[in-house]
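In this view, the complex is presented without one of its protein chains, the others remaining in place.
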Amino acid sequence: MAKYGGWVGKILRVNLSTGRIWTEDTIEKYKDFLGGTGIGYKVIWDEVPAGTKSFDPVNKIIFGVGPLAGTGAPCNGRTAITTLWPTCWPKALVATGHMGGQFAAELKYAGYDSIVIEGKADHPVWLSVVDKKVEIKDARRLWGQGIRRATIEISQEIGPGAAVAAIGQAGENLVPMSVVMNSYSHSAGGVGAVMGSKNLKAIGVRGTGSVRIAGKKEEWEKLIKLHLSLLGANNQHVVPSSPQPWAEYYDAASRWKGSRGKMWGASTPAIETGTCNPHDLNRIAYRTNNAVHYLGDIAWKYTVRGNGCTGCPIRCHTMIKVPSAAAKYGIPEVGQNTCGGLNFGRSFFKTFPDGPRGMTGIEACMVGMYMSDDYGIWCNYSQLQRDFQKLYYEGIIKSKLEEKEFKSYSWDKYEKGDPSFLFELLPRIALKEGELGTALGLGTGYLLERWSLSEEEWKKSHGLNYWKLGHPKHHSNEEAGQCGVIINTQYNRDPQCHSHANFTRNGLPLEILKRLAAEIWGTPDAVDTVGAYTPMNTGKAKMAKWSLLRKELHDSLSLCNWMGPWVASPLKERGYRGDDSIESMLYSLATGDKKNRQELDQVAERIFLLHRALTIRDMGTKEMRTQHDTIPQWVYEDPSHRPVYTKGTTHLDKEDVKLAMDMYYEEMGWDKATGAPTPEAYRKVGLGKVSDELDKKGLLP
Amino acid sequence: MQQWETACLVVANIIRKKSEAGQLLFQKEIFRGLMDQKVLKSDNREQLGTFEAILKKTMKRNEDLKELLDKDGIPRYYSAEFMSEAYVRILLRKEGNPLLLIAEIVRENSALYPRPIPLDTFKNPPFELTQEDILACLQKISGQEKYQDIAQTITSIGTVFLYSSRHLDSDYASMLAEWLDVGQYNNP
Partner (left out) sequence: MSHQNKKPEILEEVLSSEGLNHPFSRRQFLKLSGVSIIGISVLGPLFARGETKAPLIIMKQAKGIVIADPTKCVGCRRCELACTEFNDGKAKPSMSRVKVARNLNFGPKGVFPEKHGQGNWGNGLIVQDLCKQCPHPVPCANACPNDAIVVKPPTNARVVDAKKCIGCKMCLRACPWEMISFDSDTGKATKCFLCYGKPKCVEACPAEALNYMAWRDLTDKVPPRVVPTAVIPPEKAAACNDCHKK
């Protein structure tokens, strides 16, 4: 029997240039990096030289899952896909996309902890992984088809239970703004074109094996039930959106939408979601309805049911059935997705004839999903749509396009908010047709460069949400003050970190948030409430560090950072406390490698530091503070010029943010002047060799 | 004694089930429940006495069962295990003083979380006020000094939020409303 549970023991390696397929021992080589992003960063560090570009055959793309993937641990269905990022501007740096669905679990059942792909096939291929049998197969008849057809044809070949991760025409055409998708609606942004550059159309996985739980099955069952008992709704919102009999608190903006009288209206027959008492673990799936969250109460009657990843009871995807969309636009009646994916089509339009929460908006969502999830177009956390609005309404598109191309678009339809406009726009992005289609597909950074637009202008704009390197903010100061800003400086795309936002938005009163914050980060002052910020303190730095480390931990274990950590819960009898050790308890029991919370957080720190080291190495500078950890001007400005810390403002003070970065670097044990980790910081987490290599290049402070 | 045991269990169960569904109970509703389940036979005077004794005993034995007096001084019953105090307060206020209900809820939200709340909150359960009722209340509110603190703010997409100026100033309230109605959705 294998020494550890959780991991299934093998990393699958595929070289598409030579056709070589081989395996590595997960534990021997990668145990200290867990899986997911940990393995991703390690492979890139060890094997991909600095200066490599995204579409170079020597770039690698790592489909990483962790020891908890495929188990019954709630919220574990995620795959982290690490590579050198095509939209990272001006230079490709390491970054990760994430996708849910069935892929992660199926890969584990097939017997693999990750897949590393390198090289480039000389003709379109797809990778078939059917338990231990791995083959590179000809994909010429799939090339040029959308994600949907590719998935169906592969399923016909390897079985209806297969998990297929495929790119669409966008990825094939090396459009940087492209995704890979599995399980109908689950996409990983930004990596489609890397697969395309390798002529890799898809990976199809069928697995009949198992993931062993090292601990006693009775204990595992008990732990799972504990975890389930602490769950809230999507994003770990722990209060319902309207007053419920059992609830002390509520929050209209909570994703916990289930209530008496609220029905999954398009289910046959309709199903009431009900009061969803948090002690009733058989009704967790009725709490969340993201279609209603984004589209309004009107979406109840279109809701078929929730959907989502393997093993997750939350069901943050919503399946909606909209016959009017089918009738008007000739698309299928049923669509499903969540968040940015759900809003893909809608986000392009400034207005709709029937307002922001009417039918037309829903139809735009349906049309958008239908195309973007088949062509495989990425939204870059809706930066694509925000850029598009600005470029159009400020006349930039008109000035950059030749008249003939400009006239080929029905701009009147766009201005009116007619979803059929998307049929003109989206295919051209995926197929790289015309100047507009090509420019939009590059990602913001390269688009700015191509059209000679000023990044400074983007950095000053409040509405554009732009941060740096061609990517937007993701839960920054508008959410969590200085903590949010720190988090947004650390990555090479938008940070994809929800640890902090899940906490600040969970719906509990400020007093309780502060009490919980004191327990976790040492002081109630670690959290302010939104719009009533206070100066920086060490508690906030601790919260930022915790948020970042837990994000990497989740991405490496295969837990969902859109659901965890679980430091708050809906349970009054626990004082709304969750359990900050859930991750370490799950890890220890599943793998048999006993680590407490601090020990596992140290592994997370190792993984996070490796990302830092990679960024330093590939940027060729240790001056991270000034060159990488930058903050756009809009963070410091209030549209009405009110002073900082005035209630009702979310902007911050420049000096205070400098202090924030100081405190953060100090918390991390990094050099304050450069923001670069010191040799001690690397050694503390067992990255001594990494430190030595950086030293040789003069990249240590 | 056996019958009393059963009767107490039945009463406790009735109260808890109704609390789960979000309802307070009158004595007569509990009585009817006991009749439906054949624990009591009829509503003659003797049975009434028995009922009151059963009720008293049940309340004494079960810590979660609570009795309180509504605005008319009539006792109402619920289980604290299934219904929160906050919810009970809403139900009591709703009966006969929707204006005070709105004011109290708005103030509570502005003080506690703190945040303004969408006007539409009051259309949904458990408030379930009609559009007309709500507008009528708002009209009355604007006329009375003791409700001077109840204010409105409208977001960029036209949603009306209410807040209490005792706890939130107008700038802050409008920023929070915009964040709750628009900002959060633009930052999913």
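A few notes on this one:
Every chain is named by a letter (A and B) in the order it is written, and numbering of its residues begins at 1.
As a convention for this text, a residue touches a chain if its C-beta (ideal position, glycine included) is under 8 Å from a C-beta of that chain, and two chains touch if they have at least 3 such contacts.
The model shown is predicted, which means the values in this text are computed figures rather than measured ones.
Although it is not drawn, the missing chain touches A when the whole complex is taken into account. From the options A:Leu281, A:Ala327 or A:Ala673, the residue with contact to the chain not on display is A:Leu281. For the chain missing from the display, the contacting residue among A:Trp7, A:Trp85 or A:Trp220 is A:Trp220, taking the whole complex into account. Across A:Thr71, A:Thr96, A:Asn380 or A:Ser691, the single residue that touches the chain missing here is A:Thr71.
Annotation: of A:Val125, A:Val179, A:Val211 or A:Val530, A:Val211 touches the absent chain (contact as defined above). Looking at chain A, the residues touching the absent chain are 5, 70-72, 102, 105, 108-109, 152, 155-156, 160-161, 183-184, 207-213, 216-217, 220-221, 224, 267-269, 271, 281-286, 304-308, 310-313, 315, 319, 321, 332, 334, 336.
In the analysis below, only the chains that are shown with their structure count from here on.
Listing the residues of chain B that touch chain A in their complex gives 19-22, 82-87, 90, 112-115, 117-118, 121, 124-127, 157-158, 168-169, 171-176, 179-180, 183-188.
Against chain B, the residues of chain A that register as touching in their complex are 242-249, 251-253, 259-261, 275, 277, 293-294, 339-340, 343, 355-357, 382, 465, 474-475, 478-479, 505, 507, 509-511, 529-532, 572, 642, 646-650.
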